[in-house]
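One structure, as structure tokens, below. Some questions next.
Certain chains of the assembly are absent from this excerpt, and the rest are unmoved.
Each chain gets a letter, A and B, in the order it is written, and its residues are counted from 1.
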Amino acid sequence: MWIRTKCSLNFQLEEATPLILMLRPRSGMQQWIARESYRLTPTVPIIEYTDIFGNLCQRLVAPAEKFRIDTSADVMTLDKPGKIDWTYFVEIPNLPDSILTYLYPSRYCESDRFGKMAREIVAEAQPGYEQVECIKTWISNSIQYLPGSSEYPESAVEVNMKGHGVCRDLAHLGIALCRSLSIPTRLVVGYLYGLEPMDLHAWYEAYVGDRWYTFDPTQRDVGVGRVAIAYGRDAADVAVYTQFGPPAIYTSIHVSVELLPAEDTGV
Amino acid sequence: MWIRTKCSLNFQLEEATPLILMLRPRSGMQQWIARESYRLTPTVPIIEYTDIFGNLCQRLVAPAEKFRIDTSADVMTLDKPGKIDWTYFVEIPNLPDSILTYLYPSRYCESDRFGKMAREIVAEAQPGYEQVECIKTWISNSIQYLPGSSEYPESAVEVNMKGHGVCRDLAHLGIALCRSLSIPTRLVVGYLYGLEPMDLHAWYEAYVGDRWYTFDPTQRDVGVGRVAIAYGRDAADVAVYTQFGPPAIYTSIHVSVELLPAEDTGV
């Protein structure tokens, strides 16, 4: 399945402003970036580095006045969700070292406060995938998904109290609940084909059985057509852009995701 | 300056319990581990790995009933605090890539909520070291240091509301305030010679000028005699031990730090 993603950011800034961006998806196990572009208007010096979670990050100083970033990618993603076998709970001693960091509480996922609630939600579920699915269903049913309703990330505790949130908020709650059961869970920011209304999207992955599995409480089915841009413990690790200094006069973001006929994936 | 640290952990556990420990200090720029021991009673299989922040972590499954860990180290540390020159604020574009992660909010340091308060506290200070010193003094004067008063980590927002806390709590507040001014700051857990009452200790380091500098709002002077065990964004990254499963029946910790005559540092 071939997807073309586009994301444009427009800034109007009072003064020259350092930005850290995460807008370059990486090729990996689940997606192949066959074509990619990343254009700055006006052109300014830009440096790329890899963060502690393996994401590509771009650093630059945006000029005062208008500044624009246009990115685009042609990505081959999985045609079907990965087959879900007997995806059991992985006992802590058997988890790979590199996964352990996703067990701990983080800025917006206070998993240390959700143990009791999580155990109640999954009371009937088998340890592992079934627990995570159970949590996802509970969130879908209990927390209202209101796209565009908030600007700043909210923590799992806050989201749980409010009872509604954007995709990122629902993901934070899902992550906190899973981690409180000692299931490693991470936030994913990326694109989802067919999302309504179209925007950048956030969901989460839980490590059960032998790999990461995708969960998204905002969608009926996990479906296909996902392109990951960045992974982290929560939104504090994976802001698409982080801006330092005085707030922007104006910021806008434009996202599109289209299906690509295979014959158009050429160079 | 030679210091001998000792830390013993005693557990009484209802059932076999996975533990992740951070009890092995690393040699680095500021400390040299000349002798070190790490004993388990009873002996159980144990594996060591390095986490994303560079800390040595130990994984094991503690047996049900009694379990004990005894660690000790002879460490050469700096005789004097590093000289503090003109330690200016480092503009974001000039920060090393590896430092950027310490700018973001984290579980217990909600720096995204402290911008206004931080700017008021440092209103008179020069950007950089002076700002961080100013924040430290403000915490020393405004937040009561009550060793042993809390068991679980509290976040900067909570500490600020309560007005008192343990060393870790004061550090969380200091970190949140510094980061809100775009100064990279990290938590350090370790030993401090002469600490009253003796215990494991927590403080923080801020990156100004050209390196990390130590700050400790619980002490009049930053002093000497510090041995770092682990670094991270906050207590969620650097718990000395993390225990999975049902709570321990009983846990105790014993810490001692003594000055070592140079002639006793032999093998």
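To be clear about the criterion, a contact is a pair of C-beta atoms (placed from the backbone, for glycine too) under 8 Å apart; a residue touches a chain by one contact, two chains touch by 3 or more.
From a predicted model like this one, the values you see are computed outputs, not experimental measurements.
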{"item": "Copy number across the full structure, from 2 displayed chains", "value": "4"}
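The definition used in the following text is that only the chains that are shown with their structure count from here on.
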{"item": "Whole-Å gap separating chain A and chain B, where each centre is the average of the chain's CA atoms", "value": "30"}
{"item": "Contacting residues of chain A [partner chain B, same complex]", "value": "18, 20, 49, 51-53, 57, 59, 61, 91-93, 97, 100-101, 103-107, 109-110, 112, 152, 182, 236-237, 239, 242, 244-245"}
